[in-house]
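Everything below concerns the one structure shown next.
As you look at this complex, bear in mind that one protein chain is not there, while each of the others sits in place.
Chains: A, B and C, in written order; residue numbering restarts at 1 for each.
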Amino acid sequence: MVGGGQDAFIGAVHRMAAFLDGEIELVCGAFSSSESKSQTTGAALYLSPERAYASFEEMIVKEKALPEEARMDFVSIVTPNYLHAKPAMLALENGFHVLCEKPLALSYSEALTLRKMVKQSGLTFGLMHNYTGYPMVKEAKAIVKSGKIGPIRKVIAEYVQGWLAARIEESGQKQADWRTDPDKAGISCCVGDIGTHAENLAEYISGLKISELSADVSTFVKGRKLDDDASVLLRFDNGAKGVLFSSQIAVGEENELKVRIYGEKGSLEWLQSDPNSLLVKMEGEPVQIYRTGVDKSYLSKAALNATRLPGGHPEGYIESLANIYKEFARTIHGTKEGRKDEFDFPDIEDGVRGMRFIEAVIESGSKNAQWVKL
Amino acid sequence: MVGGGQDAFIGAVHRMAAFLDGEIELVCGAFSSSESKSQTTGAALYLSPERAYASFEEMIVKEKALPEEARMDFVSIVTPNYLHAKPAMLALENGFHVLCEKPLALSYSEALTLRKMVKQSGLTFGLMHNYTGYPMVKEAKAIVKSGKIGPIRKVIAEYVQGWLAARIEESGQKQADWRTDPDKAGISCCVGDIGTHAENLAEYISGLKISELSADVSTFVKGRKLDDDASVLLRFDNGAKGVLFSSQIAVGEENELKVRIYGEKGSLEWLQSDPNSLLVKMEGEPVQIYRTGVDKSYLSKAALNATRLPGGHPEGYIESLANIYKEFARTIHGTKEGRKDEFDFPDIEDGVRGMRFIEAVIESGSKNAQWVKL
Amino acid sequence: MVGGGQDAFIGAVHRMAAFLDGEIELVCGAFSSSESKSQTTGAALYLSPERAYASFEEMIVKEKALPEEARMDFVSIVTPNYLHAKPAMLALENGFHVLCEKPLALSYSEALTLRKMVKQSGLTFGLMHNYTGYPMVKEAKAIVKSGKIGPIRKVIAEYVQGWLAARIEESGQKQADWRTDPDKAGISCCVGDIGTHAENLAEYISGLKISELSADVSTFVKGRKLDDDASVLLRFDNGAKGVLFSSQIAVGEENELKVRIYGEKGSLEWLQSDPNSLLVKMEGEPVQIYRTGVDKSYLSKAALNATRLPGGHPEGYIESLANIYKEFARTIHGTKEGRKDEFDFPDIEDGVRGMRFIEAVIESGSKNAQWVKL
Partner (left out) sequence: MVGGGQDAFIGAVHRMAAFLDGEIELVCGAFSSSESKSQTTGAALYLSPERAYASFEEMIVKEKALPEEARMDFVSIVTPNYLHAKPAMLALENGFHVLCEKPLALSYSEALTLRKMVKQSGLTFGLMHNYTGYPMVKEAKAIVKSGKIGPIRKVIAEYVQGWLAARIEESGQKQADWRTDPDKAGISCCVGDIGTHAENLAEYISGLKISELSADVSTFVKGRKLDDDASVLLRFDNGAKGVLFSSQIAVGEENELKVRIYGEKGSLEWLQSDPNSLLVKMEGEPVQIYRTGVDKSYLSKAALNATRLPGGHPEGYIESLANIYKEFARTIHGTKEGRKDEFDFPDIEDGVRGMRFIEAVIESGSKNAQWVKL
């Protein structure tokens, strides 16, 4: 693991998710750029001191030097944005599979470079767009694909939070600090951090691609260097239209990610804060509430595979990441054993796509919401 | 009453709303352009045959000829859009107050003419933007005005329906027929019918004015002559940003009108299908559910005045219209008696504003979402 | 109208409900035992002074003396419990139909006497168990009757309020005052006021009859003379079991009336504070949300008849009473015209049943929850 020191948020979540199914073990880490912090974190995680490394470079080099059966199988990257591409590249160069946090890189061009390396390496590359790991998101995708709701006309994707409504980055809140710092986060805060989740989800479920967009991008908090709010008009490759909005200044909102997909015959609605329900609305019929659960015979195979418990036993955020880890790990296993199963997790293409989206939104925003093609 | 024949939707609703408080009586009507239909409707409503008129012109002229204590007090106009301004003007010219359905007119310029006439007449003019009649909408406005949630940064207003997802106007559905016909509806179907409600509500609650907008306007149903979907980026006069989207092709949605207002210190959320609740979200505190009810001591006077029942006795759509009627009627009474109470109902200014909004959205839509100032 | 003076709650609601459809007119009233109050109320309701009577006796006698086309058609009784049976009897004796608030009487034996009089008179008698007027309640009844959910096994009916959690009857709250006074309310406060609504609804929807019950009845507020809480085990005539609980000390609850019906193949859930939705849960299928609306083709005729608006236009409490008034008035009309239509409103049998239920619960409560047969 690269990153995930003791006061990080997402590193701990990754570890819980990876451990959940008992199939992945943490064997080493470069948890911090401070050697002593990395040591402390490693110790707290019951690692032997020699595998709590001072840097990702050291980790990759030393692990590679270990006998094959002892060395790590893959690298999990849970650092701020500016430290995604570098360790990913080094890992790939040294023959390690990579699971990386999103967004993929600091820029679209860096993303393209990384994609080239992934393709050349033949290694497995996963991107932690975890919301696609939820069973009801997979169900939504399966329903669209089945044709049940007909060709899609309209997509509404929203992701609103309130935690950056004040300038908390000034008071040492670590999560806020790097996300609002162009050197660490790249060209965008709000769009890069959450808007891209909404984009990824909209394209994942709908099976469509955004072809152009027009964005009004704002920084509401004075003195902040990056955006904290964006509203985007979308046009898709099949002629569908869309609205996407993301905000970090929506006071009082926790983490409201919601997607609505309207087809000619029916529509779908999914809300991350009630993740085990999917509303299916067919013309002229009562709304149906599809529910997560291994006992739900009406669900698609994709949804059932991503489900651990019977209905009524809420599965949550950690499980969504665990599903990405599971699919990723099984792909590595499958490849090892020469199998070519079709596993379902976001990969380098999602990463490249996300970077293109972020740049397009910021570009449109800087040009008074002119249309930008993707 | 002008319009509201037997297979009309909104005419019957107006009558129920007007009757609800026992303060308004239906005394005459020109319910249809067909004399026999007008007679049939009049008879069903227990009117004497001579006051079920064949046309609004006849109604206004003949009522004016009656002794003052016998003639109607005001005209209620519940016809399709193209028959709003004409009867309104004739009524004003003959000294009758007017309560008119929205949108006010067929065009912004017609609206301006009407406004001039209203001002010159000194008569009372009400516009049936009924959603502002809901107690929790009034509460939301009062909260914003109090400063509780701080200066507003972001507004999200949505109004989605699915009933026009197929070309039902071809099969004789009367409501669909006139709304999709440019001669009867004007330049817009979706924006004029429902988008303008979202606009009115957003400005009513926020106290802000939209200063410019950029709109992507669509007609998804083939062969339809007017828009059935629109997504709009908003900028407000105080620097706030917004998103407004309205759709009539959102299959499976009933009548989902929702407004979210984000201030610097808190936010508000109201949804028409759960009209007796208002979510109040203050930074760092649990979300609060404000509820309609004459027994709710924390509510503003404006909300309490618009409420008839104790909490837990759901009030609905008809009551929202009844509140407009009540405020309108009390204004007329008050004026008669020389009082100048401050009643709260949408008026000619809302109507002019709405027409400007509709034209701006359609103009922006026709120019590939260029910004248009209001 | 008997009762319904200016600070009464339910009288005003009855008037709004009766006026709503424009088919019922208020022609006279004995609104209060104080002549001057009755006059004031009458004047506020635009009645001529001679038809605002000083007592129900005067009203009935004098109205009878009027020519048939001028006199009132029926008497609406909206007084506290102790003034239900007397005016009802006098009205029946003088040939007037009666619509009466629940509970029917002060005791089961009084209820039986009243039933005998109704039968002998041949007149129409309605009882305002308004919750059966909601469209989705009628839909629930229709679904059960259709056999869709199979034979019923379990019924859960609850009605919880918090408004009597403190001894507000001491501070002059008029609604609390008479409800907690044995002379005016009879032998029960909580069970008579709301428990009986839950009982009526459970039997109405399920089509079953309670055969015996065991009740734990409490008075939590010190000094109060009547019950303010009751929990009841139910057994039905088909072998089904049930739980019914009602409370007026459930602080923070508004008016939460909820019924769940579990059959062998499916189940139903309805909640009065979200009255336009009915949850239908069939074994192995996603939950379906049935919704009020004249445009819902899947609804039963009974539900559609009780609906005024398309889906998404919330109908509420007043409409539920209006539906009782409408069915009651149409029955009178039908009888006049010699028709024998089947209208659907609670009648004298519901009233007798309710009184038996109240007495059985109080009896069981006084015997430490012994089983009492109905």
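Everything below uses one rule, namely that a residue touches a chain if its C-beta (ideal position, glycine included) is under 8 Å from a C-beta of that chain, and two chains touch if they have at least 3 such contacts.
Treat the numbers as computed from the prediction; the structure is a model and nothing was measured.
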item: Selected from C:F74, C:F96 or C:Y262 as touching the chain missing from the view; value: C:Y262
item: Residue of B:S107, B:Q173 or B:Q288 touching the missing chain in the full complex; value: B:Q288
item: Among C:A54, C:M282 or C:L374, residue touching the chain not depicted; value: C:M282
item: Sole residue of A:I60, A:I261 or A:I318 that reaches the chain not shown, by the stated touch rule; value: A:I318
item: Contact with the hidden chain (one of A:F96, A:W163, A:F220 or A:Y325); value: A:W163
item: Chain B residues touching the omitted chain (full complex); value: 280, 284-291, 297-298
item: Hidden partner chain, residues of chain A it touches; value: 9, 12-13, 15-16, 19-22, 26, 45-46, 161, 163, 253-256, 272-276, 291, 293, 295, 308-319
item: In chain C, positions touching the absent partner; value: 149, 153-154, 156, 158, 162, 165-166, 214, 216, 218, 220, 229, 231, 233, 235, 241-243, 245, 247, 249-253, 260, 262-267, 281-283, 287, 368-369, 371
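We adopt the following convention: only the chains that are shown with their structure count from here on.
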item: Centroid distance [mean C-alpha coordinates] between chain C and chain A, Å; value: 54
item: Centre-of-Cα separation between chain C and chain B, whole angstrom; value: 34
item: Centre-of-Cα separation between chain B and chain A, whole angstrom; value: 43
item: Junction residues of chain B, two or more chains touched; value: 253
